[in-house]
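Only one protein chain is missing; all other protein chains are in place.
Order of writing sets the chain letters: A, B and C. Residues in each chain are counted from 1.
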Amino acid sequence: MTEGLRTEEFQVNMGPHHPSTHGVCRFILTMDGEVIISAEPVIGYLHRALEKICENRTYVQCIPVMDRFEYCTSMSCNQVFALATEKLAGMEVSERAEYLRVIMLELNRIASHLIWYGTTALDLGALTPFLWAFREREDVLDLFEMTCGQRLTYNYIRIGGVARDIPPEFIPKCMEFLDKFDAKVDDYEAILTENPIFVARNKDIGVLTPEMAVAYGVSGPSLRASGVRHDLRKDDPYSIYDRFKFNIPVRHNGDCLDRYYIRIQEMRESAKIVRQAIEQMPKEGDVTKRISANFKPPKGEVYSRIENSRGEMGVYVQSTGDTKKPLRVKMRGGSYNQLQVMPELVKGHKIADVVAIMASLDIIMPEVDR
Amino acid sequence: MNRDELITYLTEKFKDKIELLDTGRAEPFFLIKRENLVEFCREIKSDLKLEMDYLCNIGAVDTGERFEIVYDVASVENNIRFDFKLVMEYEGAEIDSVREIWPAANWYEREMWELYGINIKNHPNLKRFLLPDDWNQGNPMLKSWDAPDFIRMPEELQ
Amino acid sequence: MEIAGIFVYLYEQLAATGLPQVWVDLIALVVAGVIVFGFLAVVALILVLWERKVSAQIQQRLGPWYTGWHGWRQTIADAVKLLQKEDITPVTADRPVFFWAPVIAFTACFAVYVCIPFGKDLIVSDLNIGILFILAITTFTVISLLMAGWGSNNKYALLGGMRSAAQVVSYEVPMVVAVLAVIVFAGSLSMVDIVESQAMIYQWYIFRLPFGPIAFIIYIIAATAETNRTPFDIPEAEQELVAGFNVEYSGMKFAMFFLAEFVNMFTVSAIGATLFLGGWQGPFLPSWVWFLIKTFGLVFVFMWFRWTYPRLRVDQLMEFSWKFLLPLAFANLILAGWMKYSGWFNW
Partner (left out) sequence: MGIIKKLPVFVEKFPGGGLVTTSLNYIFNQAQASSVWYLLFGTACCAIELMATGASRYDFDRFGMIFRASPRQSDLIIAAGTITKKMAPRLKLLYDQMAEPRYVIAMGGCTVGGGPFYYDSYAVEKGINHIVPVDVYIPGCPPRPESLFEGCLTLQKKIKKQKIEDWS
């Protein structure tokens, strides 16, 4: 009966302007009906040549360029570059500045995860969680604005310290935010985690095995959802992360739902870290370091990496020692590797799952295209 | 394995194949030979004491005189990390793909091919992906690269 | 105050002028049609604004605010703007199909109102197969969506059209079976008879335990799917298919789809209110007020769904319909039949 019938594969072009590709990623999907046979990501729509730009900037000028590398967590970008340069120059950072960095990094992680939470819900068709998440994000941004006057590209963590000290009203405001934040995360969980539709959409979708995750260089929450306990804050502690008590959530299925749980847990853990940092922070101290415009680190090369909200963020800096500009700055973002592994994950799933998987991996395009 | 142990272990294991570079207090940095690349990578991945299963980053560097290719590798299992690089001339710039060893290398190598014009041997998918499809202005990351609408930041702004 | 009286009076006046009976009936029908059309156009405009306000409340926003007092002119502005927009037909589109799709969607959704009782004696035409007619006409929507998907010659639109066809067909079945349970009890297909069989509040079908509530829930779920609303809005899933079947439509044609969607929502709510909530029956207030209260209440439920739930995937949607809703609906129908037959619960 069905012998005469045949199905034909067809190609769907998803992106670069598509509501749910988180920026400008493009997928060429080969589909059989609704089922995906193969997916090929096409990137480069946001390739802004940041690495080339950095080669013609002084070290100090590189920091604002780094901001644009991963705008959801600009603080991390500042931090990773500052860390690399400090390693090159053998610079020490004052105690208070380190604490300020940690506070900002963790708050930024919360803000970034909130964007992820909102867009994930949005991609699965629920609009309301998106607006709820952005409501809390605004509170975090208020704190950043208070500190450095910017909402998105902060340019706050500088080489050798931070740009300026926090205003006195920062800490009460921050504590106020932390106090209510846990209850808000409960709200988020109430509307999505306990929703059978949401669970059905994410369970056993896009399963990433630990072997595959490590082989493809997947990092951060996506790696930990596959059952690999690897967090640079614990395993390769930078700054002063070895002084705080926090858990690393790990789950073992590696599907979209686990990646979701991990990130939700991480928000709570980050709040814990901020709380501890505020308690331990020395009450005063110098936080800035005056650096000459002709700052030249000695000859050398270094790859420094930190745990960003999207995985391992690294930067390779090579200095010749005789110019004030770096010879080469190579940036590495977690999303780059997570996007690489996506074609493997989406095979055999439906077109709606592409969206779910992409959201759960928390891919953001500037990190991929640079 | 701490930093010193790692350096001793690696220099003993690979003796004349690698050379330690001085990079201050950062992670150990080695120089390897281009022809040993694949063999070296395979060794460090399969060695049970190292098990460098995680490729952090591959970056090409144009120093103005020659190319350097930097590999940053880590081990999730043993929690160690080091870097190594290889050096080659502009003429006949070509390296072997390490994609078989670390699948993550795929895009990093593709990017190198596209932006620097370094040929990757045994890479199955050398296609343009960062630059526009109709790009015809060469390899923009080279230090000597220039184009009509490419404006350098003037010195006085720095 | 019953407005049905006014119409009866006008009809009598018209008949007294001595025109032939055919003409009188014709004029009466046209006038009724125009009134229903105008009423629904206003309702659709209100619903769009209301939806935006409800979503704003749920999301702690204000919603339209600066277009008139609390943004009351917002949807009027939207409609006038859509009138002025350029009407694009893609070069590759199948022109006649592309053109007729919104027209069919628009007319089909109004045709239903021929036999919906807005109040006591307030019905355009009390067909003796009323509910059958309504269920048949609502299915027209799927044809228009399919036409839109096909005619646009766009892969996203086509996927959207196909999805909506599959979805509406799948959910039509449990919906009809759920409605059948009510018909079995009412013993009539006429909408007026159905309403009159639930004169007292305990006679409303939603309160006729145990089959009533089950049928009502099945109906609500299926109706959400019929109207392509979240969590069943996969035909126009913004995040997957950009805008689904209407991705290529602009200006007036898009407005037609848009209005049809909201009128459809009102339709299913009105049918739900009629079948399960006693229609226009209710104490103190005029019948048509009761009808509107119940209908808008159901509309609010649909909106509530939309702003709370994520979207199902296409295969889950099908499974839910065929593997869960349909068996449940059949079991419910058998239960209702047995109850009717045994006469135990026949109050």
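Just so it is clear, contacts are C-beta pairs under 8 Å (C-beta built on N, C-alpha and C of every residue); 3 or more make two chains touch, one makes a residue touch a chain.
Source: prediction; values computed, not measured.
By the touch rule given at the top, the unshown chain touches A, B, C in the complete complex. Touch with the hidden chain on the side of chain B covers residues 130-133, 137, 140, 145, 147, 149-153, 157. Annotation for chain A: contacts to the undisplayed chain at residues 16-17, 19, 23-24, 44-49, 52-53, 55-57, 64-65, 68, 71-72, 115, 118, 130-132, 134-135, 137-138, 141, 151-153, 365-366.
Taking the whole complex into account, chain C touches the unshown chain at residues 52, 56, 59-67, 71, 73-74, 76-81, 83-88, 238, 242-243, 246-252, 254.
The criterion applied here is as follows: only the chains that are shown with their structure count from here on.
Taken as a contact graph, with one node per protein chain and an edge wherever two chains touch, the assembly forms an open path, each chain linked only to its neighbours along a line.
Note on chain placement: the centre of chain A and the centre of chain B lie 24 Å apart, centres being C-alpha means. Rounded to whole angstrom units, the spacing between the C-alpha centres of chain A and chain C is 45. Averaged C-alpha coordinates give centres for chain B and chain C that are 63 Å from one another. The residues of chain A never reach two or more other chains; the list is empty. Across the interface of their complex, chain A is touched by residues 55, 58-61, 155-156, 159, 230-231, 233-234, 237-242, 307-316 of chain C.
For chain A in complex with chain C, the touching residues are 10, 12-13, 18-20, 34, 121-128, 131-132, 135, 191-192, 195, 197-198, 200-201, 350-355. Within the complex formed with chain A, the residues of chain B that make contact are 21-27, 29, 53-57, 59, 61-63, 68, 70, 72, 76, 79, 81, 83, 85, 102-104, 106-107, 129-132, 140-141, 143, 152-153, 158.
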